[in-house]
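Here the complex is missing a single protein chain, while all its other protein chains stay put.
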Amino acid sequence: MAVFFATYGSLIVAMLLAAMLALSLYLPLLAGQLSLASPGFYALGGYVAAIISTRVVPFDSGAQAYIWRMGTHEVARFSGPLYPVSLLIVEMLVAGVLSAVLAIVLGLPALRLRGIYLLLATIAFVQILQVVTQVLDLTGGAIGIFNIPQPFASQLGYAWVVVPLLLLSAGFVYRLERIRIGRAFTAIREDELAAAAMGINLAYHKVLAFTMGAVLAGIVGVISAHSINTWNSRQGTFDAGITYLAFVLIGGSRTFLGPIIGGIVLYALPEVLRGLAAIPGLPLALAQLLKDGRLIMYGLLLVLGTIFFPQGLIRPNLFRHRTVEATPRKIEQQ
Amino acid sequence: MFAVGYTLIFSILRIINFAHAAIFTLGAYFTYALTGSAFGYNGLLKNSALPIHLPFLLAAVVGAMLAGLVAIVIERLAFRPLRNRGADPLLSLVSSLGVAVVIVNVIQYLVGAENYSYPAQPYGNLPTAINFGLGSQRIPVRTVQIVIFGVSVVIMLLLTYWLNRTKTGKALRAIAEDATTASLLGINTDQLILLTFFLSGMVGGLSGALIGSSVSIAGPYFGISFGLRGLAVIVLGGLGDIPGAIVGGVVLGLAEAFVPVQYIAYKDAVAFAVLFLMLLLRPQGLLGRAELQKV
Amino acid sequence: MRTVQPLLDIQKLFVNYDGIQALEDVTLAVYPGEIVTLIGANGAGKSTTLRSISRLIKPHSGEMLYGGRSLSHLRAHEVVRLGIAQVPEGRRVLTRQSVFDNLLLGAYTRNDTHAIAEDIDRHFTTFPRLAERRNQLAGTLSGGEQQMLAIARALMSRPKLLLLDEPSLGLAPIMVQEIFTIIQRLHASGVTILLVEQNATLALKYADRGYVLEAGRITMSGPASSLLTDERVKQAYLG
Amino acid sequence: GAPTSSTTGTGATTSSTSSDTTTPATMTTTGGGATASSATTTEGGTTTNSATTTGGTTALSGDPVPLGVAVAETSNTAALGQEQVIGVTIAEKYFNDHGGINGRPLKIIRQDTAGDENGAINAFNALINQSKVLGIVGPTLSQQAFAADKIADTAKVPVVGPSNTAKGIPQIGPYVARVSAPVAVVAPNAVKAALKQNPQIKKVAVLFAQNDAFSKSETGTFQQTITKTAGLQLLPVQTFQTTDTDFTSQATSVLNQNPDLVIISGLAVDGGNLVKQLRELGYKGLIIGGNGFNTPNIYPVCKAQCDGLLIAQAYSYELVTPVNTDFRKSYQDLQKREPGQLAAQAFAGVQVFVEAMREVDKATPLKGLSVEAARTAINDQLLKGKYQTPLGPISFTPEGEVIQNDFYVAQVKMNADGATGKFVLLK
Partner (left out) sequence: MTAQAAAEQAAQVGPARSVVLQAERLTRRFGGLLAVNSVSFDVEEGEIFGLIGPNGAGKTTLFNMITGLQRLSSGSVRYRGSEISKLRPDQIARRGIARTFQNIRLFGNLSALENVMIAQHVHLRSGVLGGVLGLPLSRREEQHAPERACELLDLVGLLGRAYQEARTLPYGDQRRLEIARALALEPTLLLLDEPAAGMNPNEKHDLSTFIRGLHDRFKLTVLLIEHHVPLVLGLCDRIAVLNFGQLIALGAPEQVRQDPAVIDAYLGAE
């Protein structure tokens, strides 16, 4: 068990972060906005964390040793004082607010675009941000910012922040889908014009959905920066956005569980394949193929996934709203 | 050039085909193999070469055909099943991504990640560059680029004619809009989509070969690095508009060229800022017409 | 008993959508040169029947013969090549193409360029409205104009069997009369017609025979004139 | 809890004693197979270190000594990674042929880091916790190193960076070292060599890849050399991206400024293309390429136009030392060409581990030592040692920075076919 957590601690954290990133892409998609801006806000959040924790807050990593145990097993050691979690939360707030402001400024004009046009506009945003962070000194140029202080003694320690955050955001979206605002989003996704004719303010709801996604992505960026200890302009790129989109679509884009499951499963897949190759007793050729052809398999699984789950892994009618379910029957009985 | 093939699929199926970038790469590799050059030092096929030695231009054409065939296979295996199952149209984006991942990694598995380039002087004894500048202000342009530009324009003209003027072209547009209705008119949708993929694969493969003659084939990710720019170009030109794709390419190139040297670090940012503004101001593209919508 | 072979012979057709039965044991025949009408309430399965014939949906079981030939293994576009055209429910014009191109595509299966041009001209004379709008995108036409276009487009393939799904939908009374005149003319020129129409009175007036579809089953059939006077039909459909 | 024997969660089930017989068989297949996909990583690797778990410490068995290699075998960084794989493959065979770790074979276990930070972290974690390696050579990119080396450092596993040249890598922690010198030190030599070939040089144009960490720091040194040391005129600095392919705008502006010397810091493909396009558009003067050019991979990129290029090197295959001669020979046998810097540095990375392990094993036999103790001992020893590597003699500062004496400036001489060439060492 200890070995498992030590090996997969960071993977588990990264998987959960991926689930949240998928959610952050799913939120605008809920309102029919195909946006790939999430990686941009993710990058932004990461820089907020990196800059605050390495440049703003004077934080000196001395040479104390921390040992983190699970039962009698020593899981990880960490030397140097831990970065205060309260500061981490402050960073998350700052990143959230910054992302929200930027999302509104960007969203107001950009969200007039539809479908593929919006997609490209958001890609352009991500690219511009990437170039700018690559050039600026504040963001450390091409090397980026490194030696970001650790708030936890081990990778798995991040679970203390990530798990509640995931539950919170999942709960948030779950509720959202079941209330007025969520229905308005769905209506916009289905048919903007008809939605407008039903009294739904398009601009407001689109920007709202977009901003919520941005805030989530920004917050995830903060955690991610600490967890990988370094941040640079290669984080949160266009390709990453495509990957998140794959998370959402493979998971299922009609209910909040889709992106979460999709994020977790797809993020873990290459590592699972890596793990499979290590299973003893496999024929050499197969192990070799699994190892060297890991990404080939991954690609194939993506294709097969879309073919066999054309609506995504999770479909919404598996989880119907109970009170709504009961109502017509009630009326019929009357 | 790259964008033309992209646009073709997009205009017809309204999907972005990530695999296109991989087909582009394949076109370049096929051509390389057909010129009889040996593969490098890594991968399963290291140090092997085909026994045939085609001249570059012929190799490029045959390579493009092969790329077209690959595109057909991709359509059959990754796109048609999705269409038949009535999947979310966005999903084809994921499956094309999967295909791209497979192709790129298969290439690496077979021939390694190193870069290749065609035997010297694919275009015979043309000078390497032609100077368009006057006096001391030199504006030299590399011959290869002129060739590529020329070929793109020709292909563009042919495709535009084909799409807008012929019955098949009109049928394709009908499929793009509503495949069910198209089939009610007697249009064999599967067959025409296959044809589109073939053509788009060919154009993609050919552009891979040609661009590969301009810069070396930089490993399996060769095409992918063009992908984003290709997308930008088709937006500038107006999505799904083939002449637009060419004009978009030129405009983007010019916009980048006029970035002052001091700010060249921001060159890409400028390109994408132009793209962003363009989207806000003229989402229908440079040449496009606004699409009307009726209630 | 007739001795002629039916042009379209449907036997024991069952269709379901996701497990919900839409057609049950539907058996009907259309003889060459006939106008047969299919009437029934909303959701009875009229459109489903037509969609099965043109192979837009795959029936669960049953046999469909067209001129003695089974349709069961054909795909939608192949059916068109046999001479079956459909005016689909809800018009479904190609909104992003011009009126003219819509008509041209209606003749996709034909190769006689010259005759196609003539046909287009003829339809433009029948529907002057379309002629005025020939270069307008079909999506911007008014509802009724689109309906005219859908009908003209189906005729462009010079079908032997025409499937009409509510052709009078959204047409002004004056145009409805026009449409039925056309139907009559087609009938005279030997085209076989299967007509789904809400305006049952009118449909039965022009048809030779009729079938009544209720909840996916055929409950009545017979010569149009006798259905027209049938009390039950009157009660349920003629208002 | 009571000490439990056998599996440690890695799924290793083979008993540790049986491996003695199987290992030699594995070993013999090692060098002979294909390169990148050779049998080095037979998954028995993980089984062979199965051992007892006692309160979190695992004692080493008598089987092959596991060393991890985590480089980019996939992604668009793979072009670099595959060279490193060749380097370590040669090293594994070479050192096993030369007695292994005092008689026990060295076992290289590879994990692919792909091109991103999370990939590197995952690969490191798998090596550290599952395969229980005693040290790691990797990762490929500096940015990955900042993420992954921290993991190793926290777990007290020594890491040697084979190609990380960015500032700050050895400072990540006491367990982090590198054999890849930030070759910026050669910059002045390269400029000197250029001046020697053409004393008339006045105006110098400098270009660098702005998204590459190393190129950015290297260009700084070049610029300093030009303005401060050599007193030449520096034209406005231009940038490009390693992913760029079209350099028309940069090349045109260079041409219009009429420089006598062009200095490029970039990687093989982008740099090569830049050189090619500069030449095709009519630039005739000297070009200096940074350390990123030091690979035979540039030949197919700029072809005939590579000719005359001056290159700053941290490794030259012409170095005549016993170890480099052997290395060069193995490489030529395997690859039918001359080795490059990446492979040599990867070899050196393995070498410093092997020699440190031998020393540690001499003092206290590795067998019986806990994995943790062995790792720490190896790290301490590693930093103390002096090594005769293909790169020349190297040693480390206490921080883990490499101390390397031999840097070179070479000039590319292309053969008549325009496809192959060689680096000619300039003295």
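Letters A, B, C and D mark the chains as written, and numbering starts fresh at 1 in each.
Keep this in mind: contacts are C-beta pairs under 8 Å (C-beta built on N, C-alpha and C of every residue); 3 or more make two chains touch, one makes a residue touch a chain.
In this text, all values refer to a predicted model and were calculated from it rather than measured experimentally.
Of the listed positions A:17, A:100, A:176 or A:287, the one in contact with the omitted chain in the full complex is A:176.
Across C:25, C:89 or C:214, the single residue that touches the chain missing here is C:89. For the chain left out of this panel, the touching residue among A:111, A:200 or A:249 is A:200.
Among C:21, C:98 or C:201, the one in contact with the hidden chain is C:201.
Of the listed positions C:98, C:140 or C:226, the one in contact with the omitted chain in the full complex is C:140.
One chain of the complex is left out; on chain A, the residues touching it are 171-172, 175-176, 178-184, 186-187, 190-191, 193-202, 208, 212, 323-324, 327-328, 330-332.
Looking at chain C, the residues touching the absent chain are 17, 39, 41-44, 47, 89-91, 129, 140-145, 147-148, 166, 169-177, 198-201, 236-239.
Quick note on the criterion: only the chains that are shown with their structure count from here on.
In this assembly, the C-alpha centroid of chain B lies 35 Å from the C-alpha centroid of chain D.
Once the centre of each chain is set as its mean CA position, chain A and chain B turn out to be 31 Å apart. Contact of a single residue of chain A with at least two other chains is seen at positions 134-135, 292, 295.
Within chain D, contacts with two or more other chains are made by residues 36-37, 74, 210.
Interface of chain D with chain A (complex): residues 1, 8-14, 36-37, 39, 41-44, 46-47, 55-56, 73-74, 111-112, 114, 116-118, 121-122, 125-126, 128-130, 142-143, 146-147, 150-151, 154-156, 166-168, 171-173, 210-213, 215-217. Those residues of chain B that touch chain A in the shared complex are 10, 14, 16, 18, 77-78, 81-82, 85-88, 90-95, 97-106, 109, 228, 231-232, 235, 239, 265-269, 272-273, 275-276, 279-280, 283, 293, 295. The touching residues of chain B, counted against chain C in their complex, run 167, 170-171, 173-174, 177-178, 180-189, 291-294.
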